[in-house]
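Here the complex is missing a single protein chain, while all its other protein chains stay put.
Just so it is clear, A and B label the chains in written order, and each chain counts residues from 1 on its own.
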Amino acid sequence: MHPAIQGLVTIIFGVGGCVGYFYFSNIVLDKVLFPARGVHAGRNINRANLVRPWLFLFPALAALSLYLAYPVVETLRLSLTDRKLDGAFVGFANYSQMFSEEKFWEALSNNFLWLLVVPAMSTIFGLLVAQLTDRIKWGALAKSLIFMPMAISMVGASVIWKLVYDARPEGADQIGILNAVYIFFGGDTPQTWLTMPFWNNFFLMAVLIWIQTGFAMVILSAALRGVPEETVEAAIVDGANPFQIFFKIKMPQIMTTVVVVWTTITITVLKVFDIVFAMTNGQWETQVLANYMYDKLFRASDWGVGSAAAMIIMLMVSPILVWNVRNARKEMR
Amino acid sequence: MDNIAGQKSSLTWAVHISVVVLVVLWLLPTVGLLVSSFRSADQIATTGWWKSLFPQEQNLVIRTERPDAQEFIDGVYVLEGNLFELGDAADGVVSVWGTSSREIDAYSAGETADLGDKGLLTIQANGDYRFENQSEFSGSRGQRVFMTAVSPPSFSLDNYRNVLFSNSSSSSMGKAFINTLTVSIPATIIPILIAAFAAYALAWMDFPGRALLVAFVVGLLVVPLQLALIPLLKLHLGVGIGKGYLGVWLAHTGFGLPLAIYLLRNYMVGLPKDIIENARVDGATEFQIFVKIILPLSFPALASFAIFQFLWTWNDLLVALVFLIDSSGDTTVMTRQIIELLGSKGGNWEILATAAFISITVPLIVFFAMQKYLVRGLLAGSVK
Partner (left out) sequence: MKKSLWTGAALAAIVAGSVSAQDLSGETITVFGTWLTPESDVIESIFDVFEEQTGATVKYVGSDSFEQQIIIDAEAGSAANISIFPQPGLAADLASRGFLTPLKEGTAEWVAENYAAGQSWVDLATFADQDGNENLYGMFFRVDLKSLVWYSPENFEDAGYEVPETMEDLKALNDQIVADGGTPWCLGLGSGAATGWPATDWVEDLLLRTQTPDVYDGWVSNEIKFDDPRIVAAIEEFGAFALNDDYVAGGAGAVASTDFRDSPKGLFASPPQCYMHRQASFIPAFFPEGTQVGEDADFFYFPSYADKELGNPVLGAGTLLAITNPSEGAQALVEFMRDPAAHEIWMEAGGFLTPHKGVDTSKFSSDSERAMNEILLNATTFRFDGSDLMPGGVGAGSFWTGMVDYAGGKDAGEVATGIQSSWDSLK
C-alpha cells in the first residue's frame, strides 16, 4: 500500500478510533454502567461524573506515561548507575563527578542567563507585535512575516544567523551583515561575535528570541482578541489613554496566557540545544545544559553523567511547576 | 476634538513605524538567506548579499583560452575572446588588471602588457582580450588574468534546479515530500484530538488531583527528547511496531501531547463559565457540551496548536531518523533529503539557503490557511 494512502487510512482510523472511543465510552458509562434512571438515578449521575474525567483523560495519560514519564524513570535509574560496571548502583557518584566539572557550572550559569533573557524578550516582543498589529490594516501581513522564523528548523535558523555573524579578515569584504554594519558605523576591525566570551551568549539567544517571538505573538494575539470589547469601550469612554487601556484593562485579562507563553518558552529554553550545538558547540564559554547533556550522551558515551545532567534540567523546571499548580488551583476556585 | 484627533494620528504613525521597524529587523536575516539562495557558492563566500543587489566592484581571476585555441594570423600567434564569457561571469566593466598575483592592478583597461617571451596581452574595458606572440603558445592552460571589474547584479536559479531536479534527487525529493506529509498530517491531528478531550477534563470537570495532573503535564514538557529515544525505540521493536510510519506517528503524538494539553487547557479555562453551566442545566451531557460548545469555541487555540505541531513534525529530523527511517532507506523525509544534498562535510551555504526556502513554503501555506480560521474562530467567539 502506498504510504500516503496508508496515512489517509490511519488518519481515518486514528481519528475515527479516538472519536469512537470517546463517544461509546460515554454511552456505556451513561446508559449501561450508571444509567440516570430508576431508584439510584441521583447516585448514578454522581458516580458517572466521578468516572467521566478519567475517560476523557485516559488516552492522553496513557500516551504521556509511556512516551515521557517512563523515559524519565529510566533516566533517573541511569543517573544512579554506572554502565561500565554492568549497571551497578553507584549512588550520587555521577552527580558528584558532574559537579566537579568546570563545564557543568559554566553551562548552569549560562542557562540561568538564557532563562532570564529569552522568555522575557520573546514574550515582550510577542506582546508588542500582537498589540501593535491588532488594529492596523496590514497587521496580518506583518504577523506572518514575524511568524516566518517559526517555520524554519532550528538548524536552518542557525545557518541564517551564522551568515549574519560571519566575520572575514580585516580588509576583505564582509559577508556577515552585523560586521558590515559595525564597520559602516566606524568599527575598526571586524568582530568575531561568536567568540566574545559572555556577550556571545546574547548573540546565540538572539536566534531563539527571533524564533520564539512568533510563537508568543500567535498565542497572545488570540488572547488579546478574546478581551471583551465592552471593557475596552468602557475604558475609552472613561477617557483612558491607549497605554492605560493596555496595561490596566487588557494585561490583567490576558495574564494567564502570558504565564502560559512564558512557561512554554522557558521550557523550550531548557531543552534547546540545536542552536548552541550548530553554532558554537558550547565553546568560547557558551555551553548550556542541554548541549552538555548531548555531549555526555553521544560524544563521551557517559550515560551516567548525561542522565544526571538531564535530571538537573528537569529539576530546574520545578519552580515553574509550583507556579503553574498554584495558578491552576486559583482558576478552579 | 482636533487635538485628540491629531494626537491619535501621531500615535497611529508611531504604531506603523514601530511595526515596520520590527518587521524589518525580523525579516533581515531571512532576506539575506533568500538573496543568497539565488547566488553561487563563490559569490556568497566573497561578497555580502546586500551588495549583490547593486553593481559592485569585484576582483576576478580568469584564464584566457587554452593555447590549443590559438590562431596564426598575419605572422603572429593570437588568442582572442572575452574574459567574462570565459570565466562564466556576468558582463562587467574592467578598470584595472594584472597578470601577477603580486600586482593585480598593474595595467588599466585598454593598455597592453608586455609579458616578455610570453607575448603581448591587451584587455579592453568590456573584457575583450587579445594575446599575441611571435612564437607559438605552449602549455595546457591559458594565462591567468587578475581583473578588477564592476559587474551588474547576477542571480541564477541554479541552486533551486540543483535541489529540486538534480538527477540523483529529483524523484526522491518528490517522494520525500509525500512521505513528509504522510508523517506530518496524522502526527498533527491525532494529538490534537486526544489533547482536546484531556484539556476539557482538566479545565471543566471536577475531580480530585486535577491540579496535580496539570503539574504532571507541565513537568513532562521539559523531558529532553534525546532521553526518550532509546527506551522507546526498544519498546517499538519489542512490541513489533518496528521502524515505520506507525512508530513515528505514535512518537510525535507522545512528544506533542504535553504542549497541546497545556495550551488547550489554558484556553478552555478562559471560556465563559455561564455557557457551559447553562448547557449542563439544560441537560446536555458532557460529551455533547464538548463537541457542540467547547470545540467550536476553541477553534483558534486548536488552529494555533495545529500550526505549531505541524511545523515541528515538518521540520523534524531526529524523530524521523530514529523511528521512521530504517536501515533499508526506503523511507525518507524532506529534512533528510536536504542533509543528503549537503554532502558529507556540510557547509554548503547555497544549498542550505535554497533548501531552507523550499522546506519553508509548506509551513507558510499552512500558516496562511490557518490564519483565516484563526480569525473565523474568533468571530464565532465574539458573537457569543
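Throughout what follows, a residue touches a chain if its C-beta (ideal position, glycine included) is under 8 Å from a C-beta of that chain, and two chains touch if they have at least 3 such contacts.
Being a predicted model, the structure only gives us computed values, none of them experimental.
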Next on the checklist: What shown chains come into contact with the chain that's not displayed?
Outcome noted: A, B
Item to check | Residue touching the undisplayed chain, where the options are B:Phe146, B:Trp204, B:Tyr262 or B:Phe367 | outcome: B:Phe146
Checklist outcome for this item: Of B:Ser100, B:Asn278 or B:Thr361, the residue touching the omitted chain is B:Ser100
Item to check | Residue among A:Tyr21, A:Phe58, A:Trp262 or A:Trp284 that touches the chain left out of view | outcome: A:Trp284
Checklist entry - Residues on chain B that touch the omitted chain in the whole complex? => result 40-42, 45-46, 59-61, 100-102, 104, 140-141, 144, 146, 168-169, 229-230, 233-234, 237, 242-243, 317-318, 321-322, 325-330, 339-347
Checklist outcome for this item: Note that chain A touches the absent chain at residues 84, 97, 100-101, 167-170, 172, 192, 194-195, 277-284, 295, 297-302
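Following the convention adopted for this analysis, only the chains that are shown with their structure count from here on.
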Checklist outcome for this item: As the complex stands, chain A meets chain B at residues 3-4, 6-7, 10-11, 14-15, 18-19, 22-23, 26, 30, 49-50, 52-54, 56-57, 59-61, 63-64, 66-72, 74-75, 125, 128-129, 132-133, 135-136, 139-140, 142-156, 159-161, 163-164, 173-177, 180, 210, 213, 215, 218-219, 222-223, 225-226, 229, 242, 256-257, 260, 263-264, 267, 270-271, 290, 293-294, 297-298, 307, 310, 313-314, 316-317, 320-322, 324-325, 328-329, 331-332
Item to check | Residue ranges of chain B in contact with chain A within the complex | outcome: 11-12, 15-16, 18-19, 22-23, 26-30, 32-33, 36, 44-51, 178-179, 181-183, 185-186, 189-190, 193-195, 197-198, 200-202, 205-207, 210-228, 231-232, 235, 245-246, 249-251, 253-255, 257-259, 261-263, 266-267, 269-270, 285-287, 300-301, 304, 307-308, 311, 315-317, 331, 335, 349, 352-353, 355-356, 359-360, 363-364, 367-368, 371, 374, 378, 381-382
